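What follows is a structure written as structure tokens; I'll ask about it next.
Chains shown are a subset, placed as in the full complex.
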Amino acid sequence: MSTLLGDIAQLVDGQLHGDGGIPIVGAAIIRDAQEGDITLADKSKFQHQLTVCLASAVIVPAGFEPTGLPFVTVDDIHDSFAKIVAFFRPPRRQQAFGVSAAAHVSGTAVVGSDTVVCPGATLGEDVRLGARCVVHSGVRLMDGVQLGDDVVVFPNAVLYENTRVGHRVIIHACAVIGSYGFGYQLIEGRHRISAQLGYVEIGDDVEIGAATTIDRGTYGPTSIGTGTKIDNQVQVAHNCRIGKHNVICALAGIAGSCTTGDYVVMAGQVGLRDHTKIGHRAVLAAKAGVINDIPDDATYVGIPATPEREQFVKLAALSKLPQMRKDFRDLQKQVAQQQRSQTKDAA
Amino acid sequence: MSTLLGDIAQLVDGQLHGDGGIPIVGAAIIRDAQEGDITLADKSKFQHQLTVCLASAVIVPAGFEPTGLPFVTVDDIHDSFAKIVAFFRPPRRQQAFGVSAAAHVSGTAVVGSDTVVCPGATLGEDVRLGARCVVHSGVRLMDGVQLGDDVVVFPNAVLYENTRVGHRVIIHACAVIGSYGFGYQLIEGRHRISAQLGYVEIGDDVEIGAATTIDRGTYGPTSIGTGTKIDNQVQVAHNCRIGKHNVICALAGIAGSCTTGDYVVMAGQVGLRDHTKIGHRAVLAAKAGVINDIPDDATYVGIPATPEREQFVKLAALSKLPQMRKDFRDLQKQVAQQQRSQTKDAA
């Protein structure tokens, strides 16, 4: 199936510059584009890459007029490019078959209208699902789990008992929510586990990444605030209270009883000591190791986590330390020499 | 359902101080408590938090007499509070239905008395389960897996072939035990995988966290000692021999052929180089990067891991390094000035 560049311009309601009659067979980013593809470039700094890439056309924002290939100008290049990609490679749609006969659904589970439960999914006692949810194959919703409306749970995710999930939440494959908190007391040489009477509570519009784990609270909730997005392989320990609209990147580890404000950002592999409090809009750089509370609007870096500027000054000084050692030894010699001269003079 | 504070005091066999007639509707930690809730506080340093929190009563240990709200004194506040929480929100019980007809059980599997196998679980050839186990939905016990008595395996955990598990072990959701060791030889430009003839052996009273992975040994066991507790998302590589009663926190990574003594503690995101030996009761701080053997009873910190005191001295010196650079430059100038004076004097 070949389409003309003019058709593409029309599809995205864009302004065509160049020959609309050339055939376009696909859409790909600059790095991957082959002849016949249309690509995208959102800044003029990509002109060089456009010149050397194989794409036959490019979609750009108003104000950037690339040279060397025909282009289409649009208001929102990402929205438009998504439309073009979807035109060439239409996304698959979830089929609306209701509750599969091959799902394991307890007699006391309640399923909302237009909700899909796929083969091999498990719904325990007293599970309650809202409307228009999709529960994929192999998902385990243990007893008492509640989902709001329009929730999607991808395959093999596990929600332990009594997990409460808001509306429009996405939970990715193999995420585990509500596992036991990791709290022990050493009694007569053995580690005795703490109470596991709590649960996990997830607000609206949250996204939970693949293989992410969130432990239940000891007595009450571990909670994830509305609008917060959690990447893959993040660990949130028991009793944490994560604020609203946080962004938490992959492999971050949040120890027990931490709290975060709203709009906090944690980059990859960040670690938080238990009971730390992170202020609103704080930013924690990749691999930061947080051992103290962080104020609002601060950016922290390093292990242990340190205000950004302070850390950079320290690292810069460390970089120059080997040279400074040499200079220091030179100075020691010079002072010793002066000492000898002075002593001689005094003699 | 409303209950009076006096009833609660009776439930936990505690001593009531204040009005036993006030109604109590729930139980929550100080941070989460609402009006009508009873909360807990184990130290007098929480008096201020109690004053500002909404709880209607508090449970405390003997010796702490909080002011401003009625309280109940007990011997073990955590045991007692767990009893109260369970009174208001009774934990769900596993139903004892035996082996579900919707489980996939091989003809050669042997299941102990009072063991539950949930719908959608898989038991391979020659699998042997002890008594009173619970194997949740989606658990995969591959050929030759053996579980002792009173083992709980949460949903979607996977035990590869020949994994041997002791008594009273808890394995959380999506844990993977017995996957291939990550050992390769580069031969003619291709990585050839090592032998995968070993297995994993887990002692009694072990807990394995959600999404934790433990690789099989090359020729024999990777082993986890009795009483050891492993958090979520920990990686234990092939041929490791983890001692007894270790505590290993989330996102720690233990490379191949490491051994640890007993009562070792690893905090979150610790990493061990392959073939390192960790002494008894050693403590590795969060994010420590261990590249050498660690003696008994030592506490190590940092990357590379360094004895705690030494590391603190280094970090303190680093903090003062920027100022020291300034002072050093001043001293250089002063010495140069002296040099000029001395030269002039000598002239």
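Some points to look at:
As written, the chains take the letters A and B, and residue 1 is the first residue of each chain.
Just so we're on the same page, a contact is a pair of C-beta atoms (placed from the backbone, for glycine too) under 8 Å apart; a residue touches a chain by one contact, two chains touch by 3 or more.
All values reported here derive from a predicted model rather than from experimental measurement.
Displayed in place are 2 chains, all sharing one sequence; the entire complex defined by the structure file totals 3 copies.
Just so it is clear, only the chains that are shown with their structure count from here on.
Work out the mean CA point of subunit A and of subunit B, and you get 23 Å between them.
Looking at the complex, you find that subunit B touches subunit A at residues 27-29, 31-32, 78, 81-82, 85-86, 89, 91-92, 95, 102, 118-120, 136-138, 154-156, 170, 172-174, 205, 207, 209-211, 227, 229, 231-233, 245, 247, 249-251, 268-269, 286-287, 302-303, 315, 318-319, 321-322, 324-325, 328, 331-332, 335, 338-339, 342, 345-346.
On subunit A, the positions that touch subunit B within their shared complex are 104, 120, 122, 125, 138, 140, 142-144, 156, 158, 160-162, 174, 176, 179-180, 182, 184, 189-191, 193-195, 197, 211, 213, 215, 217-221, 233, 235, 237, 239, 241, 251, 253, 255, 259, 269, 271, 273, 287, 289, 291, 303-304, 313-314, 316-318, 320-321, 324, 327-328, 331, 334-335, 338, 341-342, 345.
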